[in-house]
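A single protein chain has been omitted from the complex, and every remaining protein chain is retained in its original position.
To keep things simple, chains are lettered A and B as they appear, and every chain counts its residues starting from 1.
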């Protein structure tokens, strides 16, 4: 992680980091102590040191095609406007009027020609500059009252924002994600459907669940039919190992001939994140099980090919970015998951299904075909997370050991998290 | 504000007032820092130094006509009985049995012959004195167990209470309010309807909204048709100024001839409150727009004349009293608004519509005629207040400047509030 991550907006406290004793009390390779999963002060530290320092996935560029289109991101108590400006540039603006603090936009998404506060009609341009304020005294200077901004970056149709004044560089993420994502064509997609969830679990529980497929066999009957992840273990038979190897070879040869990048050779879970090397993002293309062309219930293609694809046999693209995003994309649709913290034991999650921008519901695809695979898998995970949170709340909870075969990425996530939580 | 306001019930802490640094951090003429609008400790200070020190509007004398009639006032966690005693005197009693602390009355209003605790039947007279307690040992003295009382004052049909042991004088308020209110006849009225609201905003946000009509043009389409307040600005044309002046002259001449007091010459918002001069109350009679005889949707009279009125052209009476009351009254009906704090970000609000005590619903008036003007206006304000609270909760909120033309009374309210919050 670049060394400037921890530098800005938190007032350095004198002496010892207050979190050092708690961080030190954690045993390598074991789950974290209870406080990390529900304590209000830890949650506040997570907001300050991770959520207000890192790059957050906000949404898709295709959700705001025209100047004036916007959507809101609700991060803890902060409402942030993601809005396309006059020149097509996307702006990130706090949805808080500089006059008396009213929210400006109520609706979660919409279209405006300018941003007019409904309270006293202070009006802002789409880039946040204050353009009119009838009734205010002339000695005040409009230029002092632009909406507060957040940093915005786009990569292949994904919008990321950063709330720090001096963010860590985004370029390494762009260089990693762009080659894998480009052919998927998310920038030329549309959101067919979004579903919002309130999950009663700390956001780190949701990530820990995401970082292993140890739980897949018993909990994700759909997912394991299409994917190899649950084999990344000590118990995979030689026959399965050779099947997987063959699938990888076939895929890589085919994709290379079609110009599709594919960085990762192991169809099991890629190693992610990597605290040592500052890796909070990753992407790879990996084969699906033989006979699966799409992460649909049947494995069949269920919508028109997306992006640059000319053949449905493109495996699956997977992207992750900490602290709040993952995407699984097939030849015909993509699924983005966005996490936002809502409290020490509450995570707001949006799952969005994307298809080609020209696809027409009812003619080219049906929601009933594209949604169930990931809707079921996601909801199975939310049940797991809430059940784990309840157990961790108990006085009987004590850290337990991770499987070195199957939970190495959970350990990697915890290492990344604890490093972020520490000040330099 | 009389100097004895801050003297009693709060234990003076040694040294510096703990609120001084926060108060000092506020910039004159700008909105207050975030903590004032949601912090639990500030809320507690508000309760101690303002709500338990000032005179609170409780309700109307006409709600409890007969001895034994009562209603409850729920102020934060305190339930207070407002009850008419045997001799017709109104008593304010904490609704908490002196035996084991049970609430005595459950229903928000009703009639009782005596106050009998439903738990063990300790019985109290209507003035709170303990009259019987079967089963208690004779060595205890009944006189030691009267219900705790609060101070009560009536003025022209309005009931005010004070929870301090040694309240500030009420007489200045009575002298101010009585001449304006008397002809309205609220003491000879009845409550036609009350509506209760839970507004998710700090009580001061509700007041700040009340103290300006800068927001009226865009938010109160009904209100601005009948009133001149929204013109109290830098942008009023000479034609409008002369129309207003003419309306004022006509009104004052006419009302003087009818013996109706009218203290305030400016039909815009009167200056209120006034921290320097201890003014927490005010009243004035002011004209409505030409063609409006009542604050109804059509401007037409919608109920029988109230009080002493013999002619509907009496303008509008307006009363305010901090921290929790305002009333707008027309020739034919009056509307009282009562605020009560329910938490750092919660205000319980009751709006009550009053008509002449002899008016009969369905014959002399319809709720559908008397209610919408103020029901719409009030509910428009609650939406505004909740939206502002959400914005203020954001980390992006920072104080903004008040318009010196249009928000001078908001500044006045803030000055009053901060003075009350300080200890002498």
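The rule is short, and it goes like this: a contact is a pair of C-beta atoms (placed from the backbone, for glycine too) under 8 Å apart; a residue touches a chain by one contact, two chains touch by 3 or more.
Remember, it's a predicted structure, so these values are computed and weren't measured experimentally.
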The listed residue (A:214, A:272, A:374 or A:416) that touches the chain absent from the view is A:214
For a quick check of understanding: of B:25, B:102 or B:358, which residue touches the chain that isn't displayed? B:102
Just to verify: which one of B:114, B:148, B:241 or B:300 makes contact with the chain not shown? B:148
In terms of residues, what is the contact footprint of the unshown chain on chain B? 52, 77-79, 94-104, 106, 118-121, 134-137, 140, 145, 148
For chain A, which positions touch the chain that isn't shown here? 31, 208, 214-215, 218-219, 233-235, 384, 387-388, 390-398, 400-401, 403-406
